[in-house]
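Pasting a structure here, questions to come.
The other protein chains are all here in position, but one chain of the complex has been omitted.
And now, chain A:
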């Protein structure tokens, strides 16, 4: 009995193994997948022979966000080129982010690139970095504060200007009533975008708060809002993943409302191409990450800084529409746009 049981078990294990092998061997996908991805090269521009530098990049990002990943890729590309040891860390909590900056100072890094989403909270510790002789550049958030805080330079988008440009574009496409979906209630930059849209948009703008960490709830909240008020013809989202969810919500609700969004990712580019999403405003996160590191390197090796310490370097708003999406799609495929 025992023996026979063993034998049948072994036989079935063998059968499973063979089937799996056959499946792997014959089941190759002719397109897409890791192979296709590997085929396209990463951005690289050789490597500088300047002395090795250690630069810390400290952001207010929550882990696992496509947008911040693109920033990090930009930073990595610049670090690889400039012979820089990149130390990346992030924490959405102001006090913890400040502590991470202190951590970088303790490590005696050669430069710090930081986002100032909560500028007042960073003031003290950035002054310490400057006292320790570490050059600091700002990026992504902190447009109004970088100069006062003595930062070298700033790379980013003016959220309010981007919002206003967005509102104007909505006017051009003939929108009458939009909802501005805020995925993180209480986020200053997001509120600024919606306020910007409201400022220039001639129709009605309404803010809708959703719980950004729970996609099913985002989907149903937008759906519910669309059903509740059928005059809404545009859904404005503030991040690429939410735009894609909003597309589904709009379909659920009958498909009348169109979707346009801030920020970009790979899937979103495809959605613009297919017409699911009308347009996107890109603040070019890759560029922000890249320039932050590259500029620190340039400052260290040649004393240069952009904007003359007076003006920020704007990386957006760059509109992505059906007309120019083809060129961008190439880069987005690699996850660098």
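Heads up, the rule we're going with is that contacts are C-beta pairs under 8 Å (C-beta built on N, C-alpha and C of every residue); 3 or more make two chains touch, one makes a residue touch a chain; residues count from 1.
Just so it is clear, contacts and distances are computed from a predicted model.
Selecting from "ABC transporter", "Xylose transport system permease protein XylH", "L-beta-lysine 5,6-aminomutase alpha subunit" or "Methionine biosynthesis protein MetW", the unshown chain of this assembly corresponds to "Xylose transport system permease protein XylH" (UniProt protein name). From the options A:107, A:171 or A:231, the residue with contact to the unseen chain in the full assembly is A:107. The chain that is not drawn here is touched, among residues A:80, A:98 or A:170, by A:98. Across the entire complex, the residue among A:184, A:206, A:252 or A:333 in touch with the chain not shown is A:184.
Residues 63, 87-90, 93-96, 98-100, 102-103, 106-108, 118, 120-121, 123-124, 184-188, 191 of chain A touch the missing chain (whole complex, contact as defined above).
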